[in-house]
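Scroll down for the structure; my scribbles are underneath it.
Yeah, one chain of the complex is gone here, protein chain that is, but the others are all in their spots.
A and B are the chain letters, set down in written order, and residue numbers restart from 1 in every chain.
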Amino acid sequence: MLGPDAYLHLGALDALASGDSPVHRLDPRAKVLTTALFIVTVASFGRYEVAAMAPLALFPAVLMAVGDIEAGYLGRRILAALPFVLLVGALNPLLDRAPALRLGLLTVSWGWISFASILLRFALTVGAALILVATTSFDGVCLGMEKLGAPRVFTQQLGFLYRYAFLLVAETTRLARARTLRAFGRKAAPGEFATLAGQLLVRTWDRARRVHVAMLARGFNGAFPARAALAWDARDLLFTVAWASVFAAVRIWNLPALLAGLVAGGPG
Amino acid sequence: MTPPILEAEDLAYTYPDGTAALRGLSFRIEAGQSVALIGANGAGKSTLLLHLNGTASPTRGGLRITGLPVVKANLKQIRRLVGMVFQDPDDQLFMPTVAEDVAFGPINMGLAPEAVAARVRNALGEVDALPLAAKPAYRLSAGEKRRVAIATVLAMEPAILVMDEPTSGLDSRGRRHLIDLLRAFGHTKIIATHDLDLVLELCDRAIVLHEGAIVADGAPRTLFADSGLLATCHLELPLGMQGCPACGRPGSADPS
Partner (left out) sequence: MHMADALVSPAVGGAFWAVSSLTLYPCGRTTARRAAEGWGPLTGVLGAFVFAIQMINFSIPGTGSSGHLGGGLLLAILLGPQAAFLTLASVLAVQALFFADGGLLALGCNLFNMGLIPLFVAFPLVYRPLAARHRTAGTILAGVAALTLGAVAVAVETRLSGIAALPFRAFLAALVPIHMAIGLAEGLATAALVQFLRQARPELLAEAPAPRWRAAALVGLLALGTGGLLSWAASRAPDGLEWAVARVTATEPTATDPVHRALARAQEAAPMPGYALAGSKAPSRGQTSLAGVLGGLLTLALVALVAQVLRRFRKAHARP
């Protein structure tokens, strides 16, 4: 559920995307593919694996560092989206109480471990999605998806939605505010809502008609122009293959355990 | 003798519910003229504009652009000749970036990619918007949107530039910038507007509409001096012609 600050957030990620860095300059397809692989890898870990997943944090960390993306904004977005997952995940410690680990007086149950796993998964997958948009721009992601085979009509749809979302969010906020100022704290009844939404819908439909007229006036004949071709080079290939290998390695071998083994197995 | 660039003959339009929006308009516009279309809201200005590029079809009479009748068969040609800039720039900027919006028209015309790129550069250059090429429309100011909307039409290199309320919503700076731009264009211009000072600065001819009919057609200064006409059509004297409110000296300064 979005608040009235949705407007700001839509633009904020795209503003980040207008920066320039080696990550920004990569082909969108490379970033889309790698992010997809990343998310699948995270999701493929067993429900009790926490530490084994930790090396995957390298992906968002490196992209943020090289892409000059500050952690603050992303952190806030992750926190904002947390509630529902917390609600569902928090049942794990309650239901799964078999002890897994004892640290002196403290007993950690399997439920807490799976809960920690859920939280880590959440941070990683959400972070990756946000970083994708922050380094590629929404339009870039659409273009990448299109060149990867997504239907043109769908990416076209995404383009129009995004383009007019700002306007619509602004109009909706104005309408809602105008109502709130005369409502004295009372929430809208369904009928009131319907009038408000209805006016907005009618205005929106009319705008769609006007856009269509403007398109016709510039020679539109039913076929949207094809978008510019993307150029895939060695850097993009290297990026994708390298990260895919890292993900595979992290998935196959429990690197933190090996690390701990090295450290604990030292002189002593 | 070359045909006038635009010729209307008994152009009439009635809404489906019976209201008459245009009552048989007949007029001619020669190439290079800068014509203002003025009148109160509801006088028929916007309806008339929609006929100029074939978006609306008259219920009686017709239009010709450089001799070509505005009918369904010729719409493709007509829309190349008549570039229409609508009132709300947000309705005309619908592509992800400015450059793609300006390229939309030329691409639909079937031009090769290099030709399209050249048209985009030229059009954006003409409206002082080259730095905005990679920006998305939602990040532009009102004035920038307006100029880019004009560029999207200029890129098609039309013979006639039709504009609906070009200065509405602009601050003084944006308005001044726009007027200076328009003054430099060599196209035939048809501008529907409430901004009578714009008319004084830019247009050599004004057509006054009232309740769907043409009630006056001539040089703006002469028309505006006719107080009876202004009253009937619910218009007010442009600021540039009003007297000084303090000392009462009559206005006469030529704004140009």
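Observations
We take it that a residue touches a chain if its C-beta (ideal position, glycine included) is under 8 Å from a C-beta of that chain, and two chains touch if they have at least 3 such contacts.
Source: prediction; values computed, not measured.
In terms of the touch definition stated at the top, the absent chain reaches A within the entire complex. Among A:Leu148, A:Ala178, A:Val202 or A:Leu238, the one in contact with the hidden chain is A:Val202.
Please note the rule applied: only the chains that are shown with their structure count from here on.
Our note on geometry: chain A versus chain B, Cα centroid distance of 44 Å, whole angstroms. Partner chain B is touched in their complex by these residues of chain A: 11, 14, 139, 142, 159-160, 162-164, 166-167, 207, 210-211, 213-221, 225, 227. Within the complex, the chain B residues that touch chain A are 50, 53, 55, 76, 79-80, 83-84, 86, 88, 90-97, 100, 103-105, 107-109, 136-139, 152-153, 156.
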